[in-house]
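What you see is the complex with one protein chain gone and the rest in place.
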């Protein structure tokens, strides 16, 4: 295995500095700015007193997510999706992933007939926006759920477990944790992994960009992801324990 | 004239606390977070090396603006325009206003065949988002222009004057400067005023919400706006003088 | 102040010939063709027995307006908005203005749970289409309201005052009333003013196209608008008094 | 065969009063208001100095048509297509028909690389809007072509023949010429016929609304259409001979 | 009249080989692959337990059709309409025709408050896709109706008559039955005819592509269509008699 030189002398198995700021804005039920190094995503959770029509009379709630990037969040300005008139395939793919990941740790039957609406808006993008979105949105979600409990709107906590996400990849054959944009652009394989606080896998999405990867390489990447997500969930625990 | 009690003991002729943070993100040529009290708008300026087709062969540049609100920026979550599939009439009206206001103080002939693209994205909305956008975008614009000068892309500064904006209104017949959301929702008249550093009027948009207003009331509101915009331009001067 | 030569020897403070034709088509509740010189707008008012959802259970009615231009109404053919697939920002801005202006003189509580739907369609455009739309739509609105009264659908007249609109502007520093297209294209400042029959201001929208304008120039333009709107309201009075 | 009582004592083989007003607006190259009784359509022809991409390098011109209805043109107000965001299937079907009918009598090779753009906008609809559009647009087209000839832009007249259209139908088994809206709504069969000045058929579109029709009934309807279109073409001749 | 040489030595009055395959897929209530030579259309009928809002409380059902072409169904790949974002005018025109043709032989009052939804999807296109769609969809419709009868959802058969369609045309002045793509592209006149089992005309749509056609030519084409549709309806009879 080669030695890879990473930005800021980061080790292959090292996350970028992670920062979670709760209460970043004042109107949403939960509002968290998450930073994975230079990647900054504003994750917000709103409580909507309605459910989609396909859940009518099922006595349960729903959780769904939307994702967007500010036009100037990237090195080269992106076109605003509201101007273009639709969301790109990439955007839809990411917001579907965020929703699935969070639903996996929420007991929707305990929510009542309401929707937890998650919004992840990328302020600055340096790789890993979808994984940062999941990790940050989980904290915003907990804050929104706490509000429902405090208001007496629900009786018991529907959150079943922690959930967080990171990317891993192969760069020149070397497994790296938490790719930044430059690494992501040049990697052979890029994999996003979502895991729970008890170590269960929720989602793995691995894509060979340049050449195919082997089972051994997959295992090495999953080991890195397991370790990194453990660290992320420890951070979530600390931040949530601190109170808002 | 009645006495009006404003939030935080603000006087009728008093602006909310204004804060300008330059370099808020790292990729745009100019990036400024502006706060008018609880209203927070991220104003960014990008340099695009192209011009709209209606300016082909006219040997000049262009400046245009886009505006958006994050779904959770308001008390009740708004639908995301990228999901709805188009920008609302209000959004288009505001971004057209921002573009016109800034073009009024830029000599487009000195820009070369490039576009200054302004993006104003509302992080939190408590009234006055369009006026804060103009005041903040002017500073972002200056930073982008400075970059062009430093790079030698342009030879002389195309910025002709300062420009800033505020709202004024009549609440229970009393003229107030810089309305917050609660005041804006209950006012009789709402007026947005854009002025230059030399005191010239660029745009006035006054609307009677409840009942018509008189020429005397118009004059009182314009006096307030004149004073408030003077203070805003002083802040722009200080912030720009400080260097980035 | 310079002397300006206007088309057809019009004086600076002189409106173009104004003509209001009621009953221009047969199906709408109110149908008025208004002409400001060569500008011709068909203003129609329909009664819809429904209200928008945000007014449910508020025991009041609504008034809203739509605006469009026929593709051949302008010197160079415009693209049809139904083909393009959406209304432009300019169109939305204008129809929002028309709706606000008319709502300012209608007591929506007296309308019952129905909507007055205004349609302003420009047959020929020579400047001032938005102000002609407001002046003409007021008459169409009165005819529709009269129909509701005659039918016994409402008991008392919800129309509180007259309303009309004109543009004023500065051309070479000279204030002019009721700009035609050529004047509008070359003016320094363009301002649209909406006033009531009792002289109250409903809306002012002034924009410096070339250079900023002063408070003195604003006052001169408002004086012109006040006079011109007075004449327009006299015409509305005569036309409505004549019976249909 | 039954006797049918028609509005205004019209005979089964009688057209409604037809009126053609040339020069109805001032900006289009050809502008004609056509009336078939209470049906009123503004037909305009513009000259665009461009051709669609599928005709590149074929050394010929093009002719295309668009059709629209003003929202208040019908008894019950229709939704504005620019607001709805697309043209209905009916609208597209009609504008394709108008374009085909007119192209059948124009030698596109003589037009040069330009497009004759036809716009048919329905001011008031009482049945037969598509046939009135064709008859009126032919006159507008001739005026636009005359302009090209006068300007020397083309050397010879590309118009090969007259063309006009009418509807015919079966009401209670009785063939009627030129159906109005009430007749069209209650007929068994509705047929639109487009013919040239030399009696050639360009388009027939017959639809059984209630029950199927026989070859004999088809023949009777075609006889009526032949007679009616002959009268319409005589009117076109007179109007065009009169000069503008 | 000239002699025309057709592909595969086909005579002017000869249909291409026609094949109807029932039960082509397993989920739709009726599913028929129809082939007119190399033209292949999958015609499916679904039963939807809802009706459009304009039929509320009218105690009847509805039948509507949609049409689409697979992108590779044509010689040169077509753009996918789902990607383009709307259906073309041609597509809408065709699906409206299919719906009208089938409704002409269905007693909607006997359907109950449900919709027969027809889908015609072109797998391979060699001319005549709209006429093949009608002929094939009729068989799919009968299968869906039979299912409703078997299930006891309806008591009596709402299908009143057979219906089928063919194209006819003039190529070099010679009338031809059932045009393939090459013939359709080079013909002078193209006509689509829809007839019932009892010989009634449901729809005729004849268009002069190159030059006008005469009444005699129309009669010759209708004679051909009459004969061809008779053969098509015989095939429908045989296929339906065979049981599924």
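We just call them A, B, C, D and E in the order they show up, numbering each chain from 1.
Criterion: a residue touches a chain if its C-beta (ideal position, glycine included) is under 8 Å from a C-beta of that chain, and two chains touch if they have at least 3 such contacts.
On a predicted model such as this, the values are computed, not experimentally measured, just so you know.
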Missing chain: touched chains present in the view: A, E
Residue among A:106, A:222 or A:239 touching the omitted chain: A:222
Positions on chain E contacted by the hidden chain, ascending: 25-28, 31, 38, 40, 42, 44, 46, 48, 66, 68, 70-75, 77, 80-87, 91, 117, 119, 121, 123-124
Missing-chain contacts mapped onto chain A: 86-90, 92-93, 95-96, 100, 104, 195-196, 198-208, 211-215, 218, 222
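Simple rule for what comes next: only the chains that are shown with their structure count from here on.
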Fewest touching-chain hops separating chain B from chain D: 2
Selected pair, out of B-C, D-E or C-D, that shares over half of its residue contact pairs with A-B: C-D
Geometric centre distance via CA averages, chain C-chain A, whole Å: 51
Distance between chain centroids, defined by C-alpha means - chain D, chain E (Å): 28
In chain B, residues with contacts to at least two other chains: 86-87
Topology of the chain contact graph, where touching chains are joined (line, ring, star, complete, other): line
Chain-chain contacts as defined at top: A-B, B-C, C-D, D-E
